[in-house]
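Below are the structure tokens for one structure; questions will follow.
With one protein chain removed, the remaining protein chains of the complex are shown where they sit.
Chain naming follows the written order as A and B, and within any one chain the residues start at number 1.
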Amino acid sequence: MEAKRRELVPLALLWGAGIATLVILIVILAYILANGLPVISWHFLTGEPALWGQTGGGIYSTIVATLAVTGISLLVAAPLSVGGAIYLNEYTKETPLRKVIRQAAEILAGIPSIIVGLFGFLFFVIYLAPLTGGWSMISGGLTLAFMVLPISLRTSEEALKTVPAELREGSLGIGATKWQSITTVVLPTALPGIITGLILGVGRAVGETAAILLTAGGSLNLIHSLRDPGRPMTLNIYDVLTEYRDTTTAYGTAAVLIIAILAITLITDVLMNNYTKKLKGL
Amino acid sequence: MNNSIEISVKNLSLWFGKFQALKNVSIDIQKNQVTALIGPSGCGKSTFIKTLDRMNDLVDNVKTTGEVLYQGTNILDSDTDVVELRKQIGMVFQKPNPFPKSIFDNVAYGPRVHGVRKKQNLVEVVERSLKAAALWEEVKDRLNESALRLSGGQQQRLCIARLLAVEPEVLLMDEPASALDPIATSKIEDLIYELKKEYTIIIVTHNMQQAARVATNTAFFYLGELVEYASTIDLFERPRDKRTEDYVTGKFG
Partner (left out) sequence: MARTRYVRKLKELRQNVIDMGALTVRAVEDVLTALEMSDTALAERVIANDDAINNFDRKIEAQCMTLLALEQPMAKDLRMIATSLKMITDLERIGDFVVDIAEEVVTMAKPIRIPVSATKFNELVADVKSMVADSIETYATGNVQHARSFEARDDRIDFLFKNIVESMVNALAQGQCSTETVADVASLLFIIRYLERIADHAVNIGNRVCYMEEGDRRYLK
């Protein structure tokens, strides 16, 4: 009886800690959605932003810009991180080089986004201006790729590691080449982990503001090509708040962003769960 | 033992870093017979069998000396086509390792990676291999189900079918039944007995009675050495070496 009672205190504290996390999330979501949901309408989503200083516009161009930079970052980061993970995990042995590469990825992940943005500014916006168009979606996307890369490299590697050695041995044991084994056995098994990792990276890209600030340009015009400057949603929240104190648009944009991220996360979860179940034959 | 020889091993030694796992092993494996490798844990029998299909290449820091002659060439040469070798000498592992695919795709995997594309050919190969592995009757109506839904014994037979689908000459089995219950084990042993008509089989087992039941010849490994190699009945009825006698009578410490 005494033991049971002594258990109660730590149990309550831990429960409290867990609940606290949930509560914080709910509070943030509730606050944003409460203020932002009313703002969302068909017009809001598809209309052009209001002209300078006026309210009541839509955020269509910002949605497009977000899709553009995120798409580019994914397009660049996915093959690099998955390919890199495959190379590291399947083709190399545990040598110092491998450890160095991993360490480099960790360090890259820890660099503050404003500094990555600064690099992006100097390299993509200024130096490679003829190629990227200066302030542009390409510059923004490429810079974001640098932020996505270390995360998805790490998670892809972990996913590959969870594939049991016996599967590779079984494949090699009947005369498949290493590459055949990777594409037909290892990758399909590791796919859920890899995809989840990429989505995590995408989440980071979608929510990135500092790096975008320095590379994407901030223009409210709808982009016609990827070399045009644009204003993704995160940047939009910052801009409308600081320049016009337009809290309405800010809340609306925030709500759209949050709903989008929630949706992507949940859908990915469900899809990957189903995939894994099918793989296991359950 | 004057049957023709499938694999001839001469003075094979192997090191994992500084540790010598195999010490100057020489043995001739007979064609179309079952040869069992027995010995206590860590004696080198698994390492030996993995050398025969170059699976030790997957491990870091391995050095080998000596020769393993198969079809006229030393398979330890660096210019050996390892992929082709593993098609001829295939391995079944202790823990069944079916791919997370359908039963059909598991068996068709081998032929597919070796270039067979036509559906009809694949269907024939899959049926033939599953029949040879004594699994056809049990799965013929559910070839598209995931292989992971099969029982342990069925999964192991599936792994054997997967191997047979690439038409090897030699089957290496590393404790194929140790993860299975007695009935499943019997089925595997019966299968091995049938398979030896077409294939040369080398089986590693820590179960002496299993070696006694299925093998024509048995080799006793101890501390990396091949201590004794004889017909199974000779090895178990009248071993020559005291170490063998002590092992088979269970008197090892």
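The rule is short, and it goes like this: contacts are C-beta pairs under 8 Å (C-beta built on N, C-alpha and C of every residue); 3 or more make two chains touch, one makes a residue touch a chain.
Here the structure is a predicted model, which is why all the values come from computation and not from measurement.
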Chains in view that touch the one left out, judged over the entire complex: B
Sole contact to the chain not displayed, among B:Glu67, B:Glu225 or B:Glu245: B:Glu245
Contacts of subunit B with the absent chain, listed as residue ranges: 208-209, 236-239, 244-245, 248-253
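The rule is simple: only the chains that are shown with their structure count from here on.
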Residue numbers on subunit B that touch subunit A, as the complex places them: 53, 55, 58, 60, 83-88, 90-93, 95, 97-101, 109-110, 113-114, 145-149, 159, 162-163, 165-166
Of all residues in subunit A, those that touch subunit B in their complex: 93-94, 164, 166-177, 180, 184-185, 188-189, 278-282
